[in-house]
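As you look at this complex, bear in mind that one protein chain is not there, while each of the others sits in place.
Entry: chain A
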Amino acid sequence: MAISVTPEAVSTILSNPSPESSSDVPDLVVQVVDLKATGTSGNRFMFSASDGERKLRAILPSNMSTEVMSGNIQNLGLIRILDYTLNDIPNKPDKYLIVTKCEVVSPPLEMEIKTEVKLETEIKSECRSEGTGILLKPKQENEIKTEMKSEGPGILLKTKQEIVAKSAAQIVHEQRENMAPAARMSMTRRVFPLVSLNPYQGSWTIKVRVTSKGNMRTYKNARGEGCVFNVELTDEEGTQIQATMFNEAAKKFFDRFQLGKVYYISRGTLKLANKQFKTVKNDYEMTLNENSEVEEAGNEEAFVPETKFNFVQIDQLGPYVNANELVDIIGVVQNVSPTMSIRRKSNNETIPKRDITVADETKKTVVVSLWNEHATNLGQELLDIAEKSPIVAIKSLKVGDFQGVSLSAISKSIVLVDPDIPEAKKLRSWYDSEGKESSMASVSSGMSPSSRNGSRSMYSDRVSISYITKNPSLGEDKPVFFSIRGYISFIRPDQTMWYRACKTCSKKVTEALGSGYWCEGCQKNEEECRLRYIMVVKISDGSGEAYFSTFNEEAEKIVGCSADELDKLKSQMEEENSYQLKLKQATWNPYLFRVSVAQHEYNNDKKQRITVRAVAPVDFAAESRFLLEEISKMRVPK
């Protein structure tokens, strides 16, 4: 007997939206129509499940994607639904079927089994003997269906409202979940899984939890000023997406979005995610504007997902200095500074800052800089309880080299005070028993009085120049950082050692037609520009020598004057040639360098490129102590 679709399969599904288990599911064979790929990488498939009379929009589980791609499941084929869940589509009486388990029943039939007139695509069909119904033609993507249980197939829709009212009552009665009447509105929503969203989809609504909320940031760029913040949204399937709001929308939704709460969101726009700034795994990112809708889901409990930490001990922070990787730390608050106002160099804006000093069992302390809201609200909270030496756990800190080693919070940093986690308990008991009394040293001090500019990082990962030059594969995947002590041994006077830069944004400018210079970044013409160094210098130490690239700040320190000033010297026509003299004077000065080593391709040839990231004068006392330490490490244990 040829298998065909189960009559009234759709009705059956509609009447039991959430079967308890597969055994609860009767025989449901449907025809797969309008099969199409969707989802973030086109590896999930949407279709309409047809029982010959009615259709349900449906989506296949990701584990069945291979079945589709291999051709087992094809459009117009038959599948038996073994387990499923039915979701609502917001603002419509429609439902959305999520097939969780199914099996292939038959390869593609010649045509779609139909009893009613199809509106959307090219299908013609043989009509079944039962009555025909007429579908009200809606927008392309949403078909309005009804689920009048007791009636025959195909219903004539008169007005939306009527049907909604009736179905809502039915649904409320039948739904397993305990939905309060107040949530009736939400019942009629059709919720799309986040995975099905794409920029070309018309209207959608998602039901998501805010799993991370960034601080409000203000910015100023060539086009003006503004404010922005973003949130991380997670839906029931676990898919995540980042949503960003600017200016008016940011102000409108900032207070509405609260960490841990669930919201229905619609009328957002999707675009491909900018890989540089991506924080969650999703090919797309969302932007909400003032017309977007954000409504709190009435009956959902707020759940703040547990923050997962990966703590680094304070005395292990050295290697992370100036790296891209963010760190988490946990420690006892030793000191909280008052709020300071810092003027941002880029746009002259002032932002609040607060420094807290934190210590851990390594008996080292480190300063953590908090900004904006972290500084004001949280900072105040910490100041108030500072006497009790509270424990703070902070996630996602940037490690800088101010005063050797320093930590800085960013927008997405999470600060927990006295968190209920085992590490906090351990820290508390350590502090109460011995930590309180012991003397702590700043992680930067190490063995020497720290100078202002990155002294600690100058003592970590110290290598000789030959170590770098003899290892051509260093920095193959991503740049590696080292510190070096060496002498500037030569600066070629005839190299191109600077470029014309925009006075505002430091990007390279080109000569404009007429006079002045054009900056691509600022999109405007300027009369004057600045010269900025981009210089290659030869550095030598006891082991060898190599050429290092330097940028403006470091080159200025090495040469002792700005590029503009050096240019003036160069153009002076005099006997002494003060330009060459200046360069000569720069040689044979010892410095500590922080360098990065990476690979560069030139004509299929991989070449090592060493770049100076920081320069510091040699602190001889500190250096001597460092050497003593190195000497002691040389000793072979007896």
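Quick note on the criterion: contacts are C-beta pairs under 8 Å (C-beta built on N, C-alpha and C of every residue); 3 or more make two chains touch, one makes a residue touch a chain; residues count from 1.
Methods note: contacts and distances are computed from a predicted model.
UniProt records the chain missing from this view under the protein name "Replication factor A protein 3", selected from "GPI transamidase component PIG-S", "Replication factor A protein 3", "Probable glucan 1,3-alpha-glucosidase" or "Coatomer subunit zeta". Only one of the listed residues, A:Arg267, A:Lys426, A:Lys570 or A:Arg625, touches the absent chain: A:Arg625.
Listed by residue number, the positions of chain A touching the unshown chain are 620-621, 624-625, 628, 631, 635.
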